[in-house]
Structure formats: C-alpha cells, structure tokens
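Notes follow once the structure below has been shown.
Of the protein chains in this complex, all but one are displayed in their positions.
Then we have subunit A:
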Amino acid sequence: MSVLDTLIQGILLGGLYTLFAAGLALVFGIMRLVNLAHGDLIVMAAFLILYLVTGLGLNPFVAALIAMPVMFGIGWALQYFVLNRTLGPDILPPLLVTFGLSIVIQNGLLQGFSADSRRIPIGPLESASINLGPIAVGVMPLLTFASAVLVIVALNVIFYRTSLGRAFRATSDDKVTAGLMGIRPDNIFAIATGLALVVATIAALYLGARANFDPTIGPARLIYAFEAVIIGGLGSFWGTLVGGIIIGVAQTFGASINPEWQILAGHVAFLIVLLFRPRGLFPRAVD
C-alpha cells in the first residue's frame, strides 16, 4: 500500500510544480521569453499574501484573491515597460534582465521581510485530511492539485476559445503581421505576463501554506518549474501538468527510498526524459 500512497503523494506534489510552471509555460509559449525571475515573483506573491493575512487579518484564500489583481498589474507593467524592450532576435537581453530582476526582488524582500523563514497560516486546514479507502490524503495537497488542473483547463480555454487567446496565438506566430491586423503586440504580451503572475499568485498561496519560505528560495522553485515545462514540451499546458506530475512522483519515490534522494530523483527523472525525448513529451508540431 505504501507504493500507492507514495504515488498519490507524488501526483499531488506534481500539482504544486505545475502551478510553478504554468505561468512560465504561458510566457514562453507566447513570446519565447524565459523569465528567470519567475521563482522570485512567486516568492514575492507569497510575501504579499502573508502581509495581507498577518497585517490585515484576512483569510489566506481571500488574501490570494486580492493579491491576484495586484500581481496582474505588476506583471503587466513589468512586461510593458521593461521586458518588451528586451524582446528581439537575440535571446540574451531578456535572460540578463530577468536574472538581474531576480537579484533585485530577492534583496528587496530581504530588506523588507528579513531572512527569517515564514509560513502563511491557514489554521486547521493545514493538517486536515480525508480518507480515500486505506490512504489518508491531505486536504491542502488535494486543493493544490485541483487548483493546478483548474488553472491548466482555464489557460487552455483562454488560449483556444477566446478572442484574447486567438490574439495570443496570432501575436506569437507573427508579431509584425498581428500589428497590421489591429492587434497591439506590446499590450498582448503585457496581458500574458500579467496572467502568468496571477497563476504565480495561486502557486504562492500553496507554496507558502504548505512549507516554509524565505526570500531566497525562488531560484530553486524555478528549476522545478523549468523541468516541468521542458518535460511537457515547451508551451503545451497539459504537457506542463504531466511534467509537474513526473517531477513530483520521482521526488516522492526518491524520498521514500532515502530522504536525501528526493531532489536528486526529480532531476534524474528530468534527465532521463531528455535522453529519450529531447523535445519533451508533447512537443509543438511546428516551431
């Protein structure tokens, strides 16, 4: 039974990694921008939620709802005023700028919130669990996974069923021609990054409620997110979910063998997938 237990815990953990990765996949899919500050932006959102919960006494879920539009605005402005200027045929400028941004955010958070390890208090939910047959499953991990699936479904609906999504795809296809069709690529890119940070806020809620965080943990979360996106095949949302689950399952199985192997096992799984499917599990047909 412990194998089944480990598998389920792994899949649920994969939900968290999917949430880390979905925003990254969205931004990369639309504008080929690799945002090295994504992990730090998640941590920033977690501090924002923490501030709303401890400072104003709000329920963490309500706090996350309030943080979402704030993070959308930050993402929109970041893309519109900073990152749009870095986009072009050369891939280096966005990498350098987001790397710098990552350092700025980390140090800004250190300045504002100190290096202490924090946690978003969620009351009794923290330890609540429900019994599924012989296995007890935590309510928070279940909520995390359900949110991840919802986010992936929502992103797919937006991407393939709405006017905004068609504009996303058209701009991703050909920015110049999109401009001639009355689309403002700068604005479309800014909306995409805003949306990515809304997803990052959801990720931040579960990150901060399930484990301790401090201003420096962003880059490590970014690596899991990257691995999930790459395993999934860059830019495919369902692929990102599968990628997140693979990393999560590998980590829990690694940990069940030896706690020191948790992180290593995730990275090894990533390398194995790359070895056999260098373009990921669900690569784009044309690129």
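Going forward, a residue touches a chain if its C-beta (ideal position, glycine included) is under 8 Å from a C-beta of that chain, and two chains touch if they have at least 3 such contacts; residues count from 1.
The criterion applied here is as follows: contacts and distances are computed from a predicted model.
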{"item": "Protein name, per the UniProt record, of whichever chain is missing from view (\"Proteasome lid subunit RPN8/RPN11\", \"Branched-chain amino acid transport system ATP-binding protein\", \"Y-family DNA polymerase\" or \"V-type ATP synthase subunit A\")", "value": "\"Branched-chain amino acid transport system ATP-binding protein\""}
{"item": "Selected residue (touches chain absent from view) among A:R85, A:R184 or A:R279", "value": "A:R184"}
{"item": "Candidate in contact with the missing chain, chosen from A:R32, A:R118, A:R169 or A:H267", "value": "A:R169"}
{"item": "Hidden partner chain, residues of subunit A it touches", "value": "163, 166-167, 169-170, 172-174, 176-184, 286"}
